[in-house]
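Below: one structure, written as structure tokens.
Left out: one protein chain. Kept in place: all the others.
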Amino acid sequence: MTTLRVALLHLRIGVMNDLQYRVNFALQVLQSALALATGLIVIALVYSHVAELNGWSQSELLAVLGTQILMGGVIRMLIQPNMMRLTEDVREGKLDHALTKPVDAQMLVSVREVQVWQAVDILVGATVIAIALVRLGGDLGVFDALAFAVALAFGAVMLYCFWLLLATGSFWIVSMWFLPELFEGVFQTGRWPVGIYPQWLRFGITFLVPIAFAVTVPAEAVTSRLEWQTLALAAGFAVVLFAFTRWFWRFGLRNYTGASA
Amino acid sequence: MLGHVPSKRERDFLRRISLVMGNRNQLQWGLPALDSFELNRSIYQIPRPDFVALRDELIALLEIGDLVRKPVRQLSLGERMKVEIVGSLLHRPQVLFLDEPTIGLDVTMQKRIREFVALYRQRHEATVMLTSHYMADVEALCERVIVIHHGKILFDGDLAALADTVAAWKTIAVVLENGAGDLSTYGDVIHRDGDLVTFRVPKAETARVTARLLAEQDVLDLNVEDPPIEDVIELVFAREAVE
Partner (left out) sequence: MSTTPITAPLAQVNRLRSLVDFYLTTMRTAVQQQFQYRAATYMYLVGMVAEPVIYLVVWSTIADQSGGTVGGLTAGEFAAYYIVWTLVRTMNIVFTPYGWEWRIREGELSGQLLRPLHPIHYDLAWFAGGKVPWVLFYLPIAVVLTLVFNPTFDVRPLEVAVFGVAVWGAYLIRTFNQTALGLICFWTTRVGALFQLYIVLELLLSGRLVPLTLFPEWVQTIAWFLPFRWTFYFPIQTLVGDLTNAELLGGLAMQVFWTVVGIGVFSLVWRYAIRRYTAVGN
């Protein structure tokens, strides 16, 4: 359908645009390397004091780290740029450009920006997961791999919905510039198994900010600890959240008036 | 400059100059201009009675009494320019650097700003160093003009002299009873629109050509003008490109 084609076209243009800036690639690699090194050092430090954390071994925790880095890459590559642009457009009254195009507005505002070089993190994350698997014995069953991919997809959808809900909030609360940093801080909770957090925090990072679904659940899948009930819950929550987000988006649009300077 | 070496950035030197940049503000964004003025007072160490007197005077002159109490981000571009200029004059600078001060402003506001700066210049014998793309700014504020292109000085002198050097002509625009026919004996015909004809004549010839036109043609309307400053400047740059 046309919406899909338009989406892919936008993606391609965004990628070509970004590819011009090769220096950004080098910088991104450096950044990712530093973040990875820090993560590995912390894990090494933790496991110099204990043998397992909340039931997770060091290699299993590596898988969690890898998943968090991978998801982070997805967020910073596709989700965050679009949502931040959306809040900017609303604040500066430029959203009309998107609204007057003959494609679904939600689709358009969700795909027109892409930060190609953040894909480095996706690769880094995948590599770390692979290394973790090797250290765990080396084989990944078909079902586990499938569950992993599916869990990742659900997680990504949920994170997208979360971001879109916040960005839609900018129709009412105009200033949202602190979002990336705020999210980055909270997203760091994903580096650790969700079980170590106190009840209230665990609830928060599962259902309010869907980090548990985006990181811990796929990590559980890839380390063969996933129970099918959890995956079913993820599926259900993803569907409900997506429907709610769609409704909220359209509600926000109806209320939208160009906030000009 | 002013007896100091600028690159040394001595404090006494810096206290005598001021910089205003069009479209960029140096006042605190989220606070009323009055608070920023207070900040400037402490940066330049302006004695309080002098500060209050000059501040109130400038505010009255530009009629920004209520504007200075609103956060700067709530002001329009023109209003922001006004408060910026007041902020930059509070320490009574002898040299005022204006970098594109009227850019983005509407015509009325541009005029207002020009008038104000000219007035300040006059009353305080200050020097204004202006960079601008608007020739109207140049005409209103500058006696001495320096044209710089790619780092080379193409011209340095009077504005009037500039026109004489580069574009020593005038334009005569006439509306004739009958605009057809060959009118080239009067001068270069640079524009023709039915009965409206515009000539370019060498400056020295202007009186003679005008007299001839009035005598020999049926003239309904006549206008004699200096070449617009924009054209003059364009010529200066064009000459440089050729030489």
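Here the chain labels run A and B in written order, and each chain numbers its own residues starting at 1.
Operating definition for what follows: a residue touches a chain if its C-beta (ideal position, glycine included) is under 8 Å from a C-beta of that chain, and two chains touch if they have at least 3 such contacts.
This structure is a prediction, so every number in the text was calculated from the model and none was measured.
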item	value
Residue among B:38, B:158, B:195 or B:234 touching the omitted chain	B:38
Candidates A:31, A:58 or A:224 - the one touching the absent chain	A:31
Hidden partner chain, residues of subunit B it touches	7, 9, 11-12, 14-19, 21, 24, 26, 28, 30-31, 35-36, 38-39, 41-45, 47, 50, 53-54, 57, 71, 92, 94, 97, 120, 123-126
Touching residues (missing chain, whole complex) on subunit A	23, 27, 30-31, 34, 37-38, 41-42, 45-46, 48-50, 53-54, 175, 177-178, 181-182, 184-186, 188-189, 191-192, 196-198, 201
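Just so it is clear, only the chains that are shown with their structure count from here on.
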item	value
Subunit A and subunit B: spacing of chain centres that average the CA atoms, whole Å	54
